[in-house]
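Other chains dropped; remaining ones untouched in position.
Per-chain residue numbering starts at 1, and chain names A and B are given in the order in which the chains are listed.
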Amino acid sequence: MKKKNTRQLGMIGLGRMGGAMVRRLLKDGHRCVVFDRSPKAVQALTKFKATGASSLADLVNKLQRPRAIWLMVPAAVVDATIADLTPLLDPGDILLDGGNSYYVDDLRRAKELAQQGLHYVDVGTSGGVWGGDRGYCQMIGGEAAIVKHLDPIFASLAPGRGDIPRTAGRKKPGNTAEQGYLHCGPNGAGHFVKMVHNGIEYGMMAAYAEGLAVLRAANVGHQTMKVSAETTPLRHPANYQFDLPLDDIAEVWRRGSVIASWLLDLTANALAADTHLTQFEGRVSDSGEGRWTVKAAIDEGVPVPVLSAALYARFSSRGQADYQDKILSALRFQFGGHAEEPIH
Amino acid sequence: MKKKNTRQLGMIGLGRMGGAMVRRLLKDGHRCVVFDRSPKAVQALTKFKATGASSLADLVNKLQRPRAIWLMVPAAVVDATIADLTPLLDPGDILLDGGNSYYVDDLRRAKELAQQGLHYVDVGTSGGVWGGDRGYCQMIGGEAAIVKHLDPIFASLAPGRGDIPRTAGRKKPGNTAEQGYLHCGPNGAGHFVKMVHNGIEYGMMAAYAEGLAVLRAANVGHQTMKVSAETTPLRHPANYQFDLPLDDIAEVWRRGSVIASWLLDLTANALAADTHLTQFEGRVSDSGEGRWTVKAAIDEGVPVPVLSAALYARFSSRGQADYQDKILSALRFQFGGHAEEPIH
């Protein structure tokens, strides 16, 4: 068994992820000073032996130097938080950003903070609401010595090797990747890798979603189609007579199929609750990383048709293709006199 | 000036296109016997000196052998019309299908009709509601001698060379392509070429539509965005402050730009009427050729990402991505506890 050193860590932002991370750290013996705009969120963690702070200044005061402060706040307020925080810090202190920052901001921040003698570490963190139990996969960018110093923190947040088998032929025994955290490179590298991780996630989610939609519509041959110059009839309705059990199909794929994955496990969860997913409207948010991945790919000249298609599906799901659709209808009316058909 | 021979032609189906074709043929001195389910449509053309028919049998009786009968009916009823018609015909007679049939049906029909001594010609016809005045671009499949025999018909329906300049370096002086009609190959070739024509049309329409949508949203920087973990703020709102005149832009592109086209002319028409296109909902039909083009490409192993994307945009415009969008929302809820955001 790996013996862990302990560290003191300040945590700012005690939402879904920040709070769970603190509990996970406390369980491993680390000392945490915690702050959130909501005093209730702070209070909730003091029950688990975290030290509560009533302000940024209070948090800074309660930390020993060199301080290590982890920000777990929305990407949009990271800069403001850093601006509030830096006047309170001393040279040698360390800021970690564990949220979903754009890596280009990391490059800038690291440079600015370095001018004040402060260190910056960007930590792309995956695991979602399950990470508190399963551990968080961490992709880390920053100076080697600083990342090394914080190793006990990362190790406690990570899932550890668990019962996931070793990769065939893998050597690199000292490398922490097998524990679920990795120093990917200099500042920005952590969030760059996390950004692409999320880009891939979009693509995978879309692959499952499209496939399940094809399965669901496998009974379209049941429907009678009307004859019209606007639409082509289904040529072989006999080929589309399947009423397929989507929940069981997601379940069976979890067991020995090539497409088994954790996202599939979650899909099975969702479909076990309701195969019609009636509680959802289908307006899908995108939180930035998918966009940045495509933009990085374009800068690099790397084709990413799947990742883009997944991103655009989300845009369209929110009605953002409406104008272009109207243009298509307008053109069909112009050249063919085609009026729009009512939804059947 | 080219002196035209005249022919006698039967026309079945006097809708938007069939009626206009008959008038164009009559103007060039051809004799037309016409039939439609609607007696009014028949009557309307007798004013232009067409011979009206009260039934398929009447139409057949009023035509001299070898008869040439052009079908201009929805793809879905072509087979039924042929089945009604063939018992009335004599060996040597010719059936032409000028609609948007699937070329695979042409292959079958040509074979079946040949067994009865009948000839079949498939004519992909482009030009829409404007073809009556501009002429119809015709892509023809069938036996060489039969197509040759009907040349005066195709020539009259075609736009002719007009004032469109010759293609640089083009030789082949006897070839009719410069007149706007072409014998593409054996049966099926006409509709195959027309099918791909429409596939391309989908792609071009989508290219304009997407581009105009990007122009329209060039003012998104005006909007204030709320801070949220679900959405990323626009990084450089100052870069998106343009209120662009879409109607003028479509107009200026018609003049000397690389993307000038007839579809752009129609786009300019539509935007001149209303840049907001408020009369349209954005539910875009697809009438078969786009689907068949993609399927043919897949059979051939030819990648067609643009033609597919254009097709899928139409599916999505009709709400047919709703289920897969719900899966994405359900997954985001599963792994991140993300609820759907209301439409802003």
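By our rule, contacts are C-beta pairs under 8 Å (C-beta built on N, C-alpha and C of every residue); 3 or more make two chains touch, one makes a residue touch a chain.
No experiment lies behind these values; they were computed from the predicted model shown.
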Quiz item: Given 2 shown copies, how many make up the whole thing?
Solution: 4
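FYI, only the chains that are shown with their structure count from here on.
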Practice problem: Would you kindly tell me how far, in whole Å, the mean C-alpha position of chain B lies from that of chain A? | Solution: 44
Quiz item: Of all residues in chain A, which touch chain B in the complex?
Solution: 15-16, 74-77, 102, 128-130, 205-206, 208-210, 212-213, 216, 227-233, 235, 263, 266-267, 269-270, 277, 280-288, 291, 305, 309, 313-314, 316-319, 321-338, 340-341, 343
